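What follows is a single structure, and I will ask about it in a moment.
Removed: one protein chain of the complex. Kept in place: all other protein chains.
What follows is subunit A.
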């Protein structure tokens, strides 16, 4: 059953997720808002291309195919929906952000102050000497 918005559900969710991740990226200056956004964009691009090759080979070999109603129906190649491109960008972006966040958290723990550090543009925590080093 196709109603007015069903076919936009998956694309909308993906774009919404990417938007949220961009906000996290900007807040913590992790990738595209880091000091070197070009490097982040390059790795996102290479990763996206790599996963699309994986997809195209798998589709050509008949391992999987496009499903039903929750997508726009726009195809970049036979059985490769527009949504798959956005999904792959999402996967690459979330991977790099998770790694950046994990690395930063581990660095902080190792440095002995697990509270959010100085790089963030607008920190809102009251942060009155909540350190717990005995």
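One rule holds for everything that comes next: contacts are C-beta pairs under 8 Å (C-beta built on N, C-alpha and C of every residue); 3 or more make two chains touch, one makes a residue touch a chain; residues count from 1.
Rule of thumb we're sticking to: contacts and distances are computed from a predicted model.
Visitor: Quick one: find the hidden chain's UniProt protein name among "Carbohydrate ABC transporter permease", "Trimethylamine N-oxide transport system ATP-binding protein TmoW", "Lycopene cyclase domain-containing protein" or "Carbon-monoxide dehydrogenase large subunit".
Guide: The chain we cannot see is recorded in UniProt as "Lycopene cyclase domain-containing protein".
Visitor: For the full complex, which residue in A:52, A:70 or A:85 touches the chain that was left out?
Guide: A:70
Visitor: Among the options A:20, A:74 or A:98, which residue touches the chain absent from this view?
Guide: In the full complex, the listed residue that touches the missing chain is A:98.
Visitor: Which parts of subunit A face the unshown chain closely enough to count as touching?
Guide: Within subunit A, the residues that touch the unshown chain are 10, 36, 39-40, 42-43, 46-47, 50-51, 54, 57-58, 61-71, 83, 91-92, 94-96, 98-99, 102-103, 106-107, 110.
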